[in-house]
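Before I ask anything, here is the structure I am working with.
The complex is shown incomplete by one protein chain, all other protein chains being positioned as in the whole.
Each chain carries a letter (A and B) given by its place in the written order, and its residues are counted from 1.
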Amino acid sequence: MTELPCVSEGDELFSIPLPEAGTIVFDPVIKPGMPASRWRPLLREWIFLACDPELSLPAKPESVEKIITLLGLGPGHTPAGDDWIAGWVVALRWCRSVRTDALLDEFSAFRREGVTTWLSESIISDALEGRTWARPLKLIEALQGDFMREVLDAAGALSQWGHTSGRAWLAGFASGLEIALNHKKEISP
Amino acid sequence: MNERLQDLLKNGPKVINIGVEQFALDLKEQEVPTVQMDWRPPQVESDLLSKLKKLRKK
Partner (left out) sequence: MQRLEVMPRTYYDSITLMRVAKEITSMEGIENASLSMGTEANLRILAAAGFDLSGINVTPNDLVIAVSGEDAVLDEALSKAKEYLANPPWKKEGGKSESYKPRSLDGAISVLPEANIAMISVAGRYAGDVALDCLHRGLNVMLYSDNVPLEKEIEIKKLAREKGLFVMGPDCGTAIVRGVAMGMANICPTGPVSIVAAAGTGLQEVHVQLAKRGVGTLHGIGTGGRDVRAEVGGIMVEMATERLLEDDEVEVLVVIGKPPAPEVEKKILERISRGDKPAVLGFIGGESRGDRDGVYICTELEETAAVAAALAKGEDVAEARKELDSAEESLRELAGKHGPRKGWLRGLYSGGTLCYEAQVIAKELLGPIHSNTPLKKDLKLEDSLTSVEHTIVDFGEDEFTQGRLHPMIDVSLRAGRFVEEAKDPGVGVILFDVVIGYGCNPDPARELAEGVLEAKAVAGDRIAFVASICGTEADPQNAARQRSILEDAGVLVCESNARAARLASYLLKG
């Protein structure tokens, strides 16, 4: 598979050379699964990335109602609150169960359009439909496996996305997994 | 003998490095399995924490 070129904020899109030959294949669908149990302590610490001073998000919002209030919270193109929610939704889609589906239905029911930026809205909508971008998928794949390097590299790439976006996403993701895994038995590697 | 001490002395160090990152880089250069921690001080001053712990014990 050929990788897409790296694009940073402010880059002239058309000046970036695309790979010439080969088809770019990217399947954004999140396939149901679960993290290997050995990574649980790592997931638990990600929850608290939300408490970093630049983020100052709640570590464990106790209800969907509370989670809705995070929409649009924070500066930037994708406010930190939205990043958190995007991660949370991806986690619930990944470790799917009756319980997580119910939570996501509740979330969709509460959610109103126009509360946050268009970019955030489409990222969250995609996640609700079970799609996400490459870095989260890489992390998901790594967490299903048993290799430390892959997990640390994938988590590193994610946590350094944007100034705060990646950390907020990871915090939401871990928070979502905490809920999802408490309702499911883990598979050991 | 404690298993981990036995392992340390018989099979060599496998290190969690907490603090100065250069030490982890030096260990990796010697092909020692090493994890660098991103350690941050506890939000409450540690001496205050230990005082609290002592109070709880009483």
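In the analysis below, a contact is a pair of C-beta atoms (placed from the backbone, for glycine too) under 8 Å apart; a residue touches a chain by one contact, two chains touch by 3 or more.
Because the structure is a prediction, the values reported are computed rather than measured.
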Touched by the hidden chain, which of the shown chains?
A, B
Need a quick check: the contact residues on subunit A for the chain that isn't drawn.
6, 38-42, 44-45, 48, 53, 148-149, 151-160
Residues from subunit B at the interface with the omitted partner, ascending:
1-2, 4-5, 7-9, 11-24, 26-27, 30, 32-43, 45-47, 49-50
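As a convention for this text, only the chains that are shown with their structure count from here on.
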Just give me the whole-number Å value for how far the CA centre of subunit A lies from that of subunit B.
30
